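Note that one protein chain is taken out, while the other chains of the complex remain in position.
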Amino acid sequence: MTTYILRRLLATIPVMAVVALFVFFLLHLTPGDPAAVIAGDDASPAEVDGIRRKLGLDRPIWEQFGLYVWNLLRGDLGTSIFSNLPVMTLVKQRLEPSLVLAVATLTVAVVLAIPMGVLAAWKARSAIDRVVMGFSVLGFAVPVFLVGYLLIYVFAIQLRWLPVQGYQPLANGIGGTLRSITLPALALGMTYMALIARITRASMLEVLSEDYIRTARAKGVATSSVLLRHALKNAAVPIVTVIGIGFALLISGVVITETVFNIPGLGRLTVDAILKRDYPIIQGLIILFAASKVLVNLLIDISYTLFDPRIRQ
Amino acid sequence: MAALDKTPSGAARADNTEPILSVRDLRTQFFTSDGVVRAVDGVSFDLHRSETLCIVGESGCGKSVTALSILGLIPREIGRVVGGSIRFDGMELTKLDEGEMRRIRGNRISMIFQEPMSSLNPVYTVGFQIAETLRIHQGLSNKAAAERAIEMLALVRIADARRRAGEYPHQLSGGMRQRVMIAIALACNPQVLIADEPTTALDVTIQAQILELMVELKERLGTAIVLITHDLGVVAEVAERVIVMYAGRTAEEATVSELLDNPQHPYTRGLIGSIPRRSTPGARKTTRTRLQEIRGIVPSLREEIPGCAFAPRCSIATERCTSQRPPLETHGPRHSAACWETAPSSALTATSPRS
Partner (left out) sequence: MAIVAEPLPAPASTRQQSGTMRWVRRHKTIVVGLVILAALFIVAVAAPWLAGDPLQFEPTNRLKKPSGEFWFGTDQFGRDVYSRVVHGARISLIVGLCVAALATFLGLVIGVLCGYYRRIDGIVMRFMDGMMSIPAILLAIALITLMKASLFIVIVAITIPEIPRVVRLVRSVVLSVRARPFIDAAIASGTRNSVIMIRHILPNTAAPLIVQATYVCASAILTEAGLSFLGAGTPPEIPSWGNVISLGRTFFQIAPWIIFFPGLCLAITVLAINLVGDGLRDMLDPRIARRM
């Protein structure tokens, strides 16, 4: 088991190396002068020059890359062109709302979608199954921002149950945070729920046709126990895998959801950086988001050992 | 052992005692997009206490479906028992609800399946899987159930039972897994054990060991066994009585010696003729004949068969065979067959003295 975890851990190194390489060379492989593009159409030659120097684009490329990697290893994601603040500092300022949103969404999605999938598989081809499948087809199609605005319209503007937009930091009390995060988490969780419900159903259907499920029933095990104890644990590996795959969707969704709900998180940082063409921030955020995705997938790989004894050996 | 109390005394085990399991005209159908499949189409048999009954037939003849029907394990979405009766120890199983059936499954009637490799849950230890039955049906505590599970593993002769109880199915060989299945099935001292091709998937040497174990435990615990097989060799070895099934129907029923020595139904004759015989001293009736085959194929169960299901393949079939379904008629003591041609005339049957 230790070797398994160690192997998984080692496997993340080349992935992150590729990400760093990719993000770095993106700047150099794009046609035209990156400094000029970043500076924008109205910039004077002096401004373009300033940006070139700030990004170190005037130095030999291998030296730039060496410095870049060295800084990354030290946890330095670069410096914003406009605010002159380290990207890491900006990230730390904006981390809490995004983290809270991601955790809330993950929780909502998993807690709602897995029972939906289990139910649909158990009652396959019934009305419940059709509703769940219909929801999952819709969940894939409806864009996050549409769901977001619809939720705001119904629950915030019409019913006035929840705040329209904004974020209440945890420091002001968790109640306010939860209220401010409910609608964003639901909007963001929609696609995710659709994904998880669908795979849960498919995986459960697969498992429910296995011989050992028949054995469990022949033993006189109650239906709930057949579903939850005997089937779900066997169906878990594909479900957790999809939760990991969906994490990428979640990250992309965070950027949009934060814009819809005006949440001052990493997503807003990204959007502001786009508008100002502050490439170092985007670069840093990509590294950060990729790293978090790799980390989540690592945790998921490790969690397999909880579900399947065959992986433990 | 508590099981011994259930074993009826030798005197009570006469033919006229109430059978522990009595199946009458059982019909199970599957509903497919292409129509109804009559998987079991009128099967009847009695199982007496502590008896071993074999159900023989080709694959697809409804043996397994019969077994699943008895336990109420036909998935409701695809099929169900549409007729007939299954009486078990005074209860009509077809009338019980799911909760009542659950209390019988694994407790009073257990089942072993063909595939030991896939019939155990891969994510739980074998000890847990045995203990689970005990917790459900006997209300044992986790600890007591775990201890009892180890005893059961020892009973099915798994060495180092305590260590094995903590292992997962993938760490065990096929033969050991089937022993675990037997341990699960017998954990609650059931009155009936249904074994669906329990040795088919195993090596020949292991097959013999498993059969031997089942027979021995049967003797010890007094469990009645329904053994489903396609292997007449197995039948000859362990059965007391035999049902031959064809296309979802009972073709013939007899004691094992009667069936092998004096088969009445042409299908049974074909089956016996198609197995190679050794000329060793143990073999019955050593005759040097050509290995026979049964021509033709098993009929589709999607259409209603008005006559005898075997008629299209039968060498002695007449017009009546294709139009009228032959009833199961007595051909001798404890011997009946469903065949128009080999049956003693109905008048004769009515007055037929015991030979």
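Chains: A and B, in written order; residue numbering restarts at 1 for each.
Throughout what follows, a residue touches a chain if its C-beta (ideal position, glycine included) is under 8 Å from a C-beta of that chain, and two chains touch if they have at least 3 such contacts.
Remember, it's a predicted structure, so these values are computed and weren't measured experimentally.
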Among A:212, A:289 or A:307, contact with the omitted chain is made only by A:289
Per the whole complex, from A:205, A:222 or A:311 the residue touching the absent chain is A:205
Among A:83, A:225 or A:252, choose the residue that contacts the chain missing from this document, as touch is defined above. A:252
Sole residue of A:43, A:128, A:142 or A:170 that reaches the chain not shown, by the stated touch rule: A:142
Touching the unshown chain, subunit A contributes residues 14-19, 21-23, 26-27, 30-32, 34, 37-38, 125, 137-138, 140-146, 149, 152-153, 157, 164, 198, 202, 205-206, 209, 214, 248, 251-252, 255-256, 259-260, 270-271, 273-275, 277, 279, 282-283, 285-286, 289-290, 293-294, 297
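The rule is short, and it goes like this: only the chains that are shown with their structure count from here on.
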How many angstrom lie between the CA centroids of subunit A and subunit B, rounded to a whole number? 54
Quick check on the complex: what are the subunit A residues that touch subunit B? 124-125, 210-212, 214-223, 230, 233-234, 307-310
Within the complex, which stretch of subunit B touches subunit A? 71, 73, 77, 98, 102-107, 110-111, 113, 115, 118-124, 132-133, 136-137, 168, 170, 181, 184
